[in-house]
Every structure is written in structure tokens, then in C-alpha cells.
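The complex appears here minus one protein chain, its other protein chains still in place.
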Amino acid sequence: MTYSYFPGCTLRTKGKELDQWGRAAAEVLGFALEEPENWQCCGAVYPMAKDEIATRLSSVRVLADAKAQGRELVTLCSACHHVIKRVNGDMQRDADICDKVNRYLKLDTPYAGETNVLHYLEVLRDRIGFDALKEKVVHPLTGVKIGAYYGCLLLRPGKEMGFDNPENPRILEDFIRAIGAEPVIYARRNECCGGYCTLENKSYATKQVDKIMDNAKAQGAQMLITACPLCMYNLKENATNGLDVKYFTELLAQALGVKEEAK
Amino acid sequence: MMETIRRISGVNPRKCMKCGKCTASCPAYDEMEFHPHQFVDMVETGRIEELMQSKGIYTCLSCFACVERCPRSVEPAKLIEAVRLAVLRQQNENHLTANDIAEKLDPELPQQAITSAFRKYRK
Partner (left out) sequence: MQRIGVFVCWCGSNIAATVDVEKVSQVLAQEPGVVFSTNYQYMCSQAGQEMIQESIHKYQLTGVVICSCSPRMHEATFRKTCEKAGLNAHMVEIANIREQCSWIHKDMATGTEKAVILGRAAIAKVHLNAPLTAGQSPVKKRALVIGGGIAGIQTALDIADAGFDVDIVEKQPTIGGKMTQIDKTFPTLDCAACILTPKMVDAAQHEKIHIYSYAEVEKVKGFVGNFQVTIKKKARYVDETKCTGCGLCTEKCPQKKVPNAFNLGLDNRRAIYIPFAQAVPKIATIDADYCTMLKSGKCGVCSKVCTAGAIDYKQTDTYIEEEYGAIVVATGFNPIKLDKYDEFAYSQSPDVVTSLEFERLMNAAGPTGGTLLRPSDGAHPHTIVFVQCVGSRCDDEKGKPYCSKICCMYTAKHAMLCREKYPDTDVYVFYIDVRTPGKNFDEFYRRAVEEYGVHYIKGMVGKVVPQDGKLKVQASDLLGGSQLHIEADMVVLAAAIEPDETARPLATMLTASMDTNDFFTEAHPKLRPVESPTAGIFLSGACQGPKDIPETVAQASAAAAKVIGLLCKDSLTCNPCTAQPDELMCNGCSSCEKVCPYGAITYADKEFRGPNRTTLLRRVAQVNPAVCQGCGACTVACPSGAMDLKGFSNQQIMAEVDAICR
């Protein structure tokens, strides 16, 4: 199975590991990730205002490209996923936005949200299946207690993202089980880490991260996993006494034996 | 102005039943002088100027907790963004400029943090 794949700006630079191990694992799991030519940054923030059209264009370009290829579009970074999925929803549901975007883009065939947008985790859950994934694990992470950190963008708003139960998600926990480790449930796994304000108000970001870390530690987590480079930065750099944080793809690659170094 | 905010946000503040779920959910409460439920109320009663003066419009994390948990689907975060846009779209009202960035950089900072800050804080 071949998917169109939108890595996003950060996965080319500061978030390389998220991308690198995701691609390596995909090979083992038997699906191909193909980057469209000339993709552009999604903007990293979903434009909530109805009259913001220009900020939606780069998402629609990559969505329309996937449609032309006849493929589903896979994303890996939480922020990219959030932006592209919601812009796609606008193209499906908001006639005004859809009309204006199509006038700007002058595509050969108009685009109205036909492409299905999947997060890499959804590919694992809905296309590969966590049971099938489990069978391919060669180095199970037995005994490791891992807290899943979802953050905001993957889950909310639930009715638009359609990713998981936004108040009690389980996709990352199921993933953790599939790679042989033990998931740790903690309530702040879907509370905001404060990433967006790290530039302007570091002390506030620290306060948020510390609450999350305290909660995860108290519930017995030894490490956290995430799918978001900004959460990753924030959890790592702004915590006063934090746990180790890894991208979920890195652990996936490790469990599948494509990342040979030990934990 | 009130109409502009309602139009670009797509939010109908009359749906609010004043339960305070948004403000109870807001992780940035301590950083804002007006809280999500007040945003909704002040947009409804036309107190837009005060909101535009407020620093809180830059501390909203866009985490969508208020949007997710609101029992009436009012979507307060969209109002906050609309007010912020109303400010930024005026002349010389950018909250962040390229000159501000250099001092804020650190080697690990992901590109996404800068991109998003520009998207949120300037036009």
C-alpha cells in the first residue's frame, strides 16, 4: 500500500527522528510513504477564522495532489495533522471557504475535501492493525512503563479530528501494548503542554510541563512518548525535572528491530 | 465590530448558557485577565475594545479544551482568535516581528514554534 506522505517542515530539521524512524518502520510493516513534490509548510496553526483563505492554501495543495494520485494522505506531526485534517473538513463542509480556495488555486479539477487524511497512528490501528503489528515485533519493550502524551492537536476538537475519544483516548496505549511495553494512564495526557507560548512565556510553559510530568511520574510512568515535535521540545527543554521523552516512531523502530542500538 | 467578530469566528455567543465549563477547563487561566466565558459574554454585549486591549489574546494556547468541553458547542477559542485577528489586521499592530525572533532562538527550538508564532501573532 502506498500513501501520500506529508512530513512537514520540522520533520526535516529538528524533528528528524520522528520522520526517520517512521519511514524505517513503514518499510518493515509493508507500506510506502511517498512525498508529493513541492509540498509547502502547513503553517503549523489551523486558521480558525472563516475569512482566512491564504493560510489554508498549502494544505489544500497537498490534499489535491494526493487526490490526483488517488491516494490517502498520511501525516506524522500532530500539528500538521491537525491543520490538514481540519482544512480538509472546511473544504467538505464550508461552501464559502471551498469556493474561495478553489478560485485562488485554479486547480485542473476543483477540490472539495475528497482526500482521506490519516495520521500514522491511524494507519497502524486501522490499516495494519495493532495485533498484526504485535506479531512483527522482534524486540518487545517488555516491562517498560510508558506514559502516552497526546497533547491537544491530535484529539481536539473530537468531532473534527475523529481520531479517538478526546477525553479518554487509547490509541497510543494500544500502540504501547503492541510493542510489548506497559501503558500508564494519567489524566493530564491530553492537557496542553503550553508549547505555543514557549517563545514568549517560558516560565508558564514550564509550569504546564511540570504538572504533566508530575502526574505521569506519580502514576508510575518511566518515560513519555509523543507524536509532536513542539510537545517534544517543550517537554524536554522546559521541564524542571522531567522524564525521558521519545517519539513513538523511535520506539516502534526499536521494537521492529530496525533501530539496532539498545534502549 | 461585534458583527465582524461574530462573522469571522462563526460563533453565536447566544448559545452560551453561562455554565463556566470553558473557564474551568482553561489551562491558561492564570495568564489571562479575561477568561473564556467572559470573552463570550463580552462579545455578546459588544465590549470588543476591552478585549482588543487585553494581553490575554496572546496567551490563549489554542489547545481547544474549551471547544471540546463546552456543552453547547459555543467554541470560545474561535472568538479569542477573531479578536486577536481584529487587532493584528490593523496597521502596525503586529505582536511579533522578525526582529524579535533572534533573541528568542535556542538551538533545539523546532521550526514549528517560530512558524506558529508568526501565524498567530502577525499579519
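In this document, chain identifiers A and B correspond to the written order of the chains, with residue numbering beginning at 1 in each.
We adopt the following convention: contacts are C-beta pairs under 8 Å (C-beta built on N, C-alpha and C of every residue); 3 or more make two chains touch, one makes a residue touch a chain.
Here the structure is a predicted model, which is why all the values come from computation and not from measurement.
The hidden chain makes contact, of the residues B:C19, B:M52, B:L88 or B:L109, with B:C19. Per the touch definition above, the residue from B:R72, B:K104 or B:R122 contacting the chain not shown is B:R72.
Across the entire complex, the residue among A:T55, A:Q69 or A:Q219 in touch with the chain not shown is A:Q219.
Only one residue in the set A:R56, A:R71 or A:R188 touches the chain that does not appear here, and it is A:R188.
Seen across the whole complex, the unshown chain contacts chain B at 15, 17-26, 29-30, 35, 37, 65, 69-73. In the full complex, chain A makes contact with the omitted chain through residues 159, 165, 167-168, 185-188, 191, 214-215, 218-219.
Heads up, the rule we're going with is that only the chains that are shown with their structure count from here on.
Within the complex formed with chain B, the residues of chain A that make contact are 8-10, 13-15, 41, 43-52, 55, 77, 79, 152, 155-158, 166-167, 191-192, 194-201, 204, 208, 229-230, 232-233, 236-237.
Chain contact summary for the complex, chain B toward chain A: residues 7-10, 27-28, 31, 58-59, 61-65, 67-68, 75, 77-78, 81-82, 85, 96, 104, 106, 108-117, 119-120.
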